[in-house]
Every structure is written in structure tokens, then in C-alpha cells.
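Only one protein chain is missing from this complex, and each of the others stays in its spot.
Each chain gets a letter, A, B and C, in the order it is written, and its residues are counted from 1.
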Amino acid sequence: MLDKNGIAQRIAKEVKDGYYVNLGIGIPTLVANFVRDDIQVEFQSENGVLGMGPFPFEGEEDADLINAGKQTITTLPGASFFDSALSFSMIRGQHVDLTILGAMEVADNGDIANWKIPGKMVKGMGGAMDLVASAENIIVAMMHTNKAGQSKLLKQCTLPLTGVGCVRKVVTNLAVLEVTDDGFLLLERAPGVSVDEIRKATLGRLVVPDTVPEMQL
Amino acid sequence: MLDKNGIAQRIAKEVKDGYYVNLGIGIPTLVANFVRDDIQVEFQSENGVLGMGPFPFEGEEDADLINAGKQTITTLPGASFFDSALSFSMIRGQHVDLTILGAMEVADNGDIANWKIPGKMVKGMGGAMDLVASAENIIVAMMHTNKAGQSKLLKQCTLPLTGVGCVRKVVTNLAVLEVTDDGFLLLERAPGVSVDEIRKATLGRLVVPDTVPEMQL
Amino acid sequence: MIHKEVANAKEALQGVASGMTFMLGGFGLCGIPENAISELVRLGVKDLTCISNNAGVDDFGLGLLLQGRQVRKMVSSYVGENDEFERQMLSGELEVELTPQGTLAEKCRAAQAGIPAFYTPAGFGTEVAEGKETREFNGKMYVMEQAFRADFSFVKAWKGDTAGNLIFKGTARNFNPVMCGAAAITVAEVEELLPAGSLDPNQIHIPGIFVQRIFEGTGYEKRIEQRTVRKRPGSNG
Partner (left out) sequence: MIHKEVANAKEALQGVASGMTFMLGGFGLCGIPENAISELVRLGVKDLTCISNNAGVDDFGLGLLLQGRQVRKMVSSYVGENDEFERQMLSGELEVELTPQGTLAEKCRAAQAGIPAFYTPAGFGTEVAEGKETREFNGKMYVMEQAFRADFSFVKAWKGDTAGNLIFKGTARNFNPVMCGAAAITVAEVEELLPAGSLDPNQIHIPGIFVQRIFEGTGYEKRIEQRTVRKRPGSNG
């Protein structure tokens, strides 16, 4: 079974040479730490920066330089700043190659819910609805089950949707799954996790091939 | 009766302090020469410059600095350059206060035709359709009649339209006219021109007040 | 050159009244019009509709207007980090219209550009699309969204000139440029106001035609919400 860093590490393998990548808050942010340094990748943050670098050294924080999580950041050579309209031109216009974000629920048809729990305080969708509606390549990073132990991979989302039929891949603490017409196709098991455990933790349709390799991290 | 410079001079009086102005090709271009220098005005050219100045001194022409008529220009302090989308944001978004352009025909309901003569080579509308459809304050600068002596102020345009119901004022070699619900309201006569001459040269509905003052240039 | 300079926030906010709709630039606390917000607090105008990506924190940014119960409605994409906001929203005092961030930006840009409506894929199939027209283009579904209409835009830039031209810095740019010219009156506050002609015409982010009033702000706090740092290599700890 993976921890959050393990999920991030596995997802980092999906980041290919030449990709522009948008990372959501939470586990997705950790992905940047695991991307191979022999490939060329640029990170976009929807508040208006391309070419994000690591956090600044202490004392070098700049209030005018943050990411979408409102964290202070730095930029790398080749970076650029732009306004919110051009930022979402990048996203809506499918110029960003890969979007990695968290979710509360994913349905086996690719629907995603990650912004609202009825009855609880709703903070808003931020850029998530634009991201999921636009990106051609969306990977969800999340725990396979919620804190109550209930599956987050469902036949149908129970929470208000963020986007419909848009998720392509899900990487959880238990498995890597691809969204297909027949439901979640089980591609890989986390180290030490059995197909049966995954089956039990998945409420949506699950397609299990004859052999399901263990993840290589 | 006015010549082209006279028309430009009369129109220059319509340019008020604080106006952003877009000048079309031909007579409108001449207007810049007559604007009072004690008021603040900026000229916009739709190819992407605000704050146009006079033509450059010989030898100082810059191929990267032209107006919409493809003429070499200069800029004044406070000028800015921008792309074609932002340029038409200024126009379509009604940030330009006054548009002055030429016409082949104007109808007494404010319709304008100035881009196409069927059977002749059609060069295109350029930015004229955006300008007339968007501007709240459009003044047409033209001769009252065409080369064949026929009125260009009509009940209805005979040529393909550039815009509908958009012209507010017309300044010709003979008169200043305002477009009203009742047709062309005769505001001023050119020096030495009688109401009768204007009546004869106008095919559209003409409203003649009791007194029609002579233009003050 | 058309002169846009006014003396201060007080002069810049002439005409502001209760019941109006405002756009306010900024993302989180980054690039917010601090001086305009302070003046709105001082004026005590009420019943406001505020279009702003976020709603500030309890004791800074738009949170200051919320504390004085000056806001009737917020149009935002994300409104966390604010207890007073949550209290007013849950009690029904405050109306909240949540809009996807890209749609929010584009609705401002549409107002600036004289585009009354456009289609976006964001929110299709979700409650954001409820009551809105949807439509297929090239096999994909889209939602029709309309341009915002507002009385004032309050934006913050880094440098400006007396002709109203603006240059932004870093990610403090965010929503500020798209709100310029998107309301009837745009008020820009800048950290440094220069004479017209001081800025390179190639490098102006927003031409002065989109700005009605400009002033040099004072006392910028520029608060950081999430101070994240790394250790210097070789440093202690």
C-alpha cells in the first residue's frame, strides 16, 4: 500500500518529456518532487505562472509570487507571468498536456466530484471545473477509500459533480486504474496489495485482466 | 462649400477633451491636423497603437511602426502597443469615444455603406464593420454627393451595408446633419451654402429647423 | 495624452455608492487593491455585490468589508480561509455565486472586450450549468456564459503612468488586467506612479484607455497567506 508520497511518485512516471503540467493542491503538489530530472517539464499554476520552481529560500519569499495554493514559490529560467484570462486560455485551449488533481469521488464513467459536500461549507471549485472540462489528459490522485473506509471509486458519484466523463486515469494508495467504456481497468497493484483487496475497495465496475503487475516506482 | 480640409476642420470641433478617437482613412485622417492643442486627445489605430503622433521625420521611418492605413507614424508620450484582439476590445468594448470614417452612402435611419460596390473589386471591410457596430459616437466625413452629382444621403442605402442604424452625425462639404428618428436633422450650413442647395443634394428625409446657422470653423 | 491621475483613494472612489457592483482584482491576498478596499471600509457603503476570485481572510482584503457587513453578494471561484464569510453565508446574510475560475476571468474579459456571451466547456453537466443554455460544437458540450456588468473595477498594478498605463508584477497580475475596462469606471492603484512617457510602450500590460482614474497607493502590506520556504543548502537545522 502506498502513502501520499508513493502515490505522487507513481504519478510522476506519467509525466513525459515536453509536458506542461498543472498540479492541484494536496498529493498532486508532491508529484513535482519525483519527476525525473532528465526530462523537460514545465509546471503551470492557474493563478498566472508557467515555469514554477521550488519554494524560495527562507528570507527570499515574494508576496507577488505565489502558486494557486497561495504558497510562495520561485520561477525557473524560461518562466513567464500572465493574467487569468490567458492562464485559462492555456487550460481551456488544451495547451496544458497533463492535469493532476485530487477527488472525493470518481465514477467508472470518468465523472469526478471534488468541490462540494451538501450541508457542509462550500469553498468553491476554483479552477477545477475549467481544468477537468478542458484537459485531455487528467489523472486523479487520491486515497482509494475515504476516512470511513468507503470506496471513492463508484458506479456513480453521489456528490455534486465537478465534471462529466473526463477522468482518464486514477492512481490511489492501492492501484492504478484506467477509465474505459467498461469501467475501471485495473492496470497495476500497489506493492503488497492483492487484486482482491482492490476489488473489495472498489464499488464501481472493475475490469481485472488476467495478470495485474505490481507497480514499479 | 467646404473642401476636404474644411470638412476635417469642422469635424475636429466634435473632438472633446479626454476623447480616445479612431480615425478612418481619407478625410478622417486629416482631422488630427485640426484638433485644438489645449485639449487632451489620444488617437487609436486598430492595427495596435494608442497615442499616435505625427508622421516621422525623413529617415526616421520604422517598418514596425505603422497605422491602419499602413503609413509610417510616430508615437507620443503615454503611447502603448497591443495585439489585434486587445485593439478590438477597445473598439467593441466602447472604450474608444469617437469614430470618424468615410462612407459611400448614409441612410436617414443611420445605416452606412462604405465597403463594397457589387461588380467591382471588393477589397474588404477591414475594421469598419467592428467600428460602426460598436461605437456609440460615429461621425461620417464625406462629400454630400458622388462624382456623378448624386446624393450620398439617402432614404435607404443601395449598396451592401457596413452597419445598421449606427451613424450619429454626418459632416459633408455642404452641411452638418444629425441622424434622428425623423431623418437627417440639418444642424449647420457650410459657408455660402443655402438650405435649398442642401435640400436638392439630399435624397433622404431632411428636417429643416426654422433657422440653420452657418458653420463656425 | 489623457491625464488620469487623481490624488488619492478618496478622490478615486468618488461616485461609489451602496447597492453597486464592484470587480476587485487579486488572487488570494496577492495583487489586491489594498487602498481601494480601505477606502470602501471608510465610506461604509453597503449592500455591495463583489466580483472577486476570493474573499480575503478574516482581517485583511475583502474580509474587512465582510466584517462591516457591507457585502450582500459575492461572485467568486473560491472562498475558503475566512470564518466570518462562512458565518454570514451559512446564516443566509450573504449570497454567494460560485463560478469556475476560468469562467470568472473570461466573463470579466468579455465585458472588457464587448463580447456579450461566449461558450465554455467548464461546468457542463454540473450544477454550475443549471438554468444556462448548453450547446454542442464539434462533438463537445459547452455552456453559454454572459459578460459581467459592474459599476466600478478596483485593480492594483506595480507601475503606472499618468496616462493610466499599467504594468503588473509576478503573479500579482492575475485578475487585475481582465477587470480593467470591464466596469463603467476602472480605478487603478499602483505602487509607483510615473509621468507619461516613462514606460516602454511595448511593455505596457494594460493601455490607459481601460483606466479612468489612477493613483499611487500608500502603506502596502502585501500579506503572504502561505509562507512556504526551503532551507538553504548547508544552513543549520
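Throughout what follows, a residue touches a chain if its C-beta (ideal position, glycine included) is under 8 Å from a C-beta of that chain, and two chains touch if they have at least 3 such contacts.
Please read all numbers here as calculations on a predicted model, not as lab measurements.
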{"item": "Touch partners, limited to displayed chains, of the chain removed from view", "value": "A, B, C"}
{"item": "Options B:N47, B:N137, B:S151 or B:T180, residue touching the unrepresented chain", "value": "B:N47"}
{"item": "Candidates C:P100, C:G114, C:G160 or C:P177 - the one touching the absent chain", "value": "C:G114"}
{"item": "Hidden partner chain, touching residue among B:Q40, B:T72 or B:T180", "value": "B:T72"}
{"item": "Hidden partner chain, residues of chain A it touches", "value": "18-20, 40-42, 44, 49-51, 75-82, 85-86, 88-96, 134"}
{"item": "Touch list for chain B against the chain that is not drawn", "value": "45-49, 54-73, 81-85, 87-88, 91-92, 111, 121-130, 133-134, 160-165"}
{"item": "Hidden partner interface residues of chain C, rising order", "value": "106, 110, 113-121, 137-138, 140, 142, 146, 167-170, 201-203"}
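The working rule: only the chains that are shown with their structure count from here on.
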{"item": "Between chain B and chain A, distance of the C-alpha-averaged centres to the nearest whole Å", "value": "55"}
{"item": "Gap in Å, rounded to a whole number, between the CA centres of chain C and chain B", "value": "36"}
{"item": "Residues of chain A touching at least two other chains", "value": "none"}
{"item": "Chain C: positions in contact with at least two other chains", "value": "109"}
